[in-house]
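As you look at this complex, bear in mind that one protein chain is not there, while each of the others sits in place.
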Amino acid sequence: MSSTRLGRLLPWIGAPLLIVVLCTVWEITVRALDVSILILPPPSLIAERLGELVQDPEIWRHAGITASEIIVGFLLAVVLGVLVGVLLGKVAWLEMTVRPIIVLLQVVPKVAFVPLFVIWFGFGMSSKVIIAAMLAFFPIMLNVLLGVKSIDPGHRDVMTALNAGRMQRFTNLDFRSVMPYLLAGMETGIVFAVIGAIVGEYLGGNEGLGYMVVRTLNQLDAPGLFGVVVLLAVLGLVLYGAVFILKRFLIPWHESVYSQQGTVA
Amino acid sequence: MSSTRLGRLLPWIGAPLLIVVLCTVWEITVRALDVSILILPPPSLIAERLGELVQDPEIWRHAGITASEIIVGFLLAVVLGVLVGVLLGKVAWLEMTVRPIIVLLQVVPKVAFVPLFVIWFGFGMSSKVIIAAMLAFFPIMLNVLLGVKSIDPGHRDVMTALNAGRMQRFTNLDFRSVMPYLLAGMETGIVFAVIGAIVGEYLGGNEGLGYMVVRTLNQLDAPGLFGVVVLLAVLGLVLYGAVFILKRFLIPWHESVYSQQGTVA
Amino acid sequence: GTGSQAGGAGGAGGEGGSLGEVTYISFLPFETLSFAAEMLAMSAGHDAAHGIELGVEVARGTSPSLQAMIAGAGLVARCNTVDLAAARGQGQDVVNIGTIARGPAQRINFSRDRPITSAQDMVGMTIGIPSEGGSTENNLRLTLENAGVDSEQVNLQVVTDNPASWEMIQRGQIDGYISSPDQSFLLLDMQDSADAIVLGDLSPVISDRQYFVTTQQHLEEKPDQLRAFLASLQDAVTFMVDDADRTKTLEALRQENSFASLDNDSVARSALDVQVQNFVNDEEPDPLVTDEEIWLASIEELVETGRIEPVDAPESWMSNDLLGT
Amino acid sequence: MVQTSPSGVRAGASTPEHDPPQQTPARISIRSVSKVFATKTQRTEALRDINLEVSAGETVSLIGRSGCGKSTLLRIMAGLLPPTEGNVLVSGQPLWNGTAVESGVLAQLGVVFQEPHLFPWFDIRDNIALPLKLRGVGKAERRRRATELAELVGLGDFLTSYPRELSGGMRQRVAIARALSRDPELLLMDEPFGALDALTREKMNLELQRITLATRATVVFVTHDIAEAVFIGDRVVQLTPRPGRIQSTVEVGLERPRPLDVQATEAFGTTVRALRHALEDEEQS
Partner (left out) sequence: MVQTSPSGVRAGASTPEHDPPQQTPARISIRSVSKVFATKTQRTEALRDINLEVSAGETVSLIGRSGCGKSTLLRIMAGLLPPTEGNVLVSGQPLWNGTAVESGVLAQLGVVFQEPHLFPWFDIRDNIALPLKLRGVGKAERRRRATELAELVGLGDFLTSYPRELSGGMRQRVAIARALSRDPELLLMDEPFGALDALTREKMNLELQRITLATRATVVFVTHDIAEAVFIGDRVVQLTPRPGRIQSTVEVGLERPRPLDVQATEAFGTTVRALRHALEDEEQS
């Protein structure tokens, strides 16, 4: 807080430090209580197994597949989320009509539609991409909607008085004004895209890290399971980090970005 | 749009109408293409089966259990989401340290930890509540965080100049200012709480609508499956609707609520 | 018709030539020795020998696998009697085209502290099952009832098919759980105090059998592929049965596969033994051939115990026509 | 409500339906405009039966008590707020079509709002250049013009600053520069110099006069400073509050351009005093 230097280093120090501390506690607890490795293997064992895993090119193929599913699904969700969010934000009657349908689509258990997914998209990546996109879509869309509705009426007036076209209004006002909301939605969205892709991989197919989870689980390979979980977590963190860093480039003017020094209050 | 009367009726007309249209299209397509009922039963058949289902008191017990899990998990997520969101929004270094850990917890596949949940919380509702809470927590927390950071610096100044205490500041400024963000987070959150509870029920235990989904699925009872899915969707919609309606009471002053008449632009 | 008219089947080669790809849909992740025959057919090249290229798609659970097969995402799936009957009950024209398992293979794992040696032992116990409403639950209940135990007196609880289930036994949260032979042997190999019993040893259940299934439509459109599939499976089964000490089988399997139960010699041999026992049955005909009497008896058992509605002509639900002799 | 008639004041509110027979159609003409705001707790009649003609090149000052409806009237003229009744004609074309605005009618509009409404994501230069950007002016040209205007309003040193780094008065000046950037034919200004110190204000007054005379722009100028209203306007229109009605219209009989020291002349002083009295009379009535 006090020094900007420390403040800038914190994300790179704080979290890893905390993780190390947590792992130590975990290791000690597991050993002290003699917890079965089947249920919660100690980090040392997981690390060892992880070491083996990362040397296997096969795992990188799986990771690559999962990563692609997440990214494609996420991008799809962003595009759709922005489009639908902006549309519903602008057209009140459409919002009232379409919103329940969207909620419906969200709460409906995906497992019921797996056969449809399989028929339409096959066992391959597409069905996972769809599930990832579906999960990520909702928070993005809702945040964009909130963002569109939170556009300063004064700013709207300026654009109206300047006789701005629909597209000009979008690029100069709506888009930028909604950006902080969109980015917050994207932060949630990327996380749910990860969850979605993994869930998709549980439900079918034989590729990806989610499949590896099922597989290690079935093989009673708890350290392997946790190794895959660590990989998934790292993948998730990296993708989340990418979105997080986007903020600094896209909304340097927003309170949430420029006021990193911390306020007095 | 033009008439307020129509505008007020739309949510009650538009969506149901759209659903009826969709169902009709579905019915016709399924019959025309002769789709196997195992894959996508026609709405008429689902409705019939649903009629039987709702007469079974057993299904209401399951629905009640699922509803309780969702509600408890959701409330937990709201409380935690607000607390953590406000805390991280106020304390920059904490945010930097804790955020990656939270992301980590989110992206980690829950299935790996179900045994831990079961061991810690038993087969009953608790583990589903936890999963529901975990999924709902993230969007709520992130939106609260965005909300806290979007508090007008001018408003902050007013409170500081008035020498407001921490609690006073919270109730008169932070809480109210964050409310629209919180509510948008809650809209996402309730949907994910539904998903979380259902996923939790897939993974273990023998109660709840999620369990009924698995059961009907395993019995190859596709109409029954879709019947349960309809119940779940209705449950989800009702809960979502509750959160949605909250808005009118909690933030009547916000642009997203009071400007329902639609703007000229 | 011939294979050449099969839509979507890779190269159109005609007789003896390439019949293209045949997709088999498994109901579990493929990496288990329960699928040893299918796996061997692929790794030992039995499929190619019959002009097909066998591919696997993995669904999670029997129902999704049947749905996928019916929808045309694959040609063949595998399921239990009760699943097939349920599908027929829903108006699906699924047909048994070969019996791949002739008895219960699933085992109940338990701790030596609280052994399970008979169905009566399980009264009042909590038993973990991978999922409810499916064939596992059905077979367990049938087993209990055939042994004269009211299945309602046994508490069934869904647990993840997961190593930690053993931990739950030790903590007393459950008293036993059902798993595949692989997992059971793996567990026994790892945990000294673990033991297991085969469902069939508690009481006989006729209908606990598994078949390769397809639809009437597939039968009409792609009989050659199906024939070739079954032929290659027959070859694989014969190979395994003939390989008394399983060494050659293991060697062949390990060429293309690697997973915990296969990599562990003793576990793999035990699991393969169970499979082989299930392929052949002294009183029954050649592997894969369905004995019509037993088939009818199986259906009868399900009808009698009220698990399915009475049915007409169950003999039309099966066919041995595609099997070479 | 006493109809005061000091020197040069002609009654406005008393001739509501008369279109003064003019040769050229008025650049902007307000016809029987009324505006009522109705909320759950409050029904505010902001404007009642306003009639006003502004001819091309003319500058009209609008004064009145706080809350009397000046901003509301300006917003109606800018196409931002539909009138409850009546309409606005721009060069003879009706602006409002029910609650929808006929865009295009207002093509050459410049508006300075009562609040600056700058865009936080643009720096000062880009904020000023926004109208040019919307017009499709090239980047280099835009920047050149924005720099010029920033210097005009005394912000040449702050081209790449962001709005939050400016003081209140500086922001207001940015808003003025933005409104001027595309040489509007019709300029609606809502207390544009309200947050400026005396000197800056005078300088801006002169600049505004220079620019509008050069471009022959039509200006409606809201202010709460009577002297400023007289200095800037060809006419000064005074509104009474709740409901907002035109109380009086004063012709300022002074040639434009006017030098700053016109404020010391007798004629100027008389007009200011007349308006001042009108305001005080209203107070007492």
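Remarks
Note that the chains take the letters A, B, C and D in the order they are written out, and that residue 1 is the start of every chain.
Here is the rule we go by: contacts are C-beta pairs under 8 Å (C-beta built on N, C-alpha and C of every residue); 3 or more make two chains touch, one makes a residue touch a chain.
Bear in mind that the values here come from a model prediction, so they are computed numbers and not experimental data.
Among D:Glu102, D:Glu141 or D:Asp197, only D:Asp197 touches the chain that is left out of the view. Only one of D:Gln93, D:Thr160 or D:Thr265 touches the chain withheld from this view, namely D:Thr160. Residues of subunit B in touch with the missing chain: 152, 154-155, 157-158, 160-165, 168, 172-173, 176-177, 179, 251, 253-254. In the full complex, subunit D touches the omitted chain through residues 37, 39, 41-42, 44, 63-67, 70-72, 114-115, 123, 154, 157-158, 160-162, 165-170, 173, 190-191, 194-201, 224-226, 242, 276, 279-280, 283.
Here, only the chains that are shown with their structure count from here on.
Subunit D has its Cα centroid 50 Å from the Cα centroid of subunit A.
Separating the CA-averaged centres of subunit B and subunit C is a span of 39 Å. Annotation for subunit A: residues 39, 115, 119, 160, 202, 214, 217, 225, 254 touch two or more other chains. Shared contact sites, meaning residues of subunit C that touch two or more other chains, fall at 64, 67, 71, 160, 162-164, 167.
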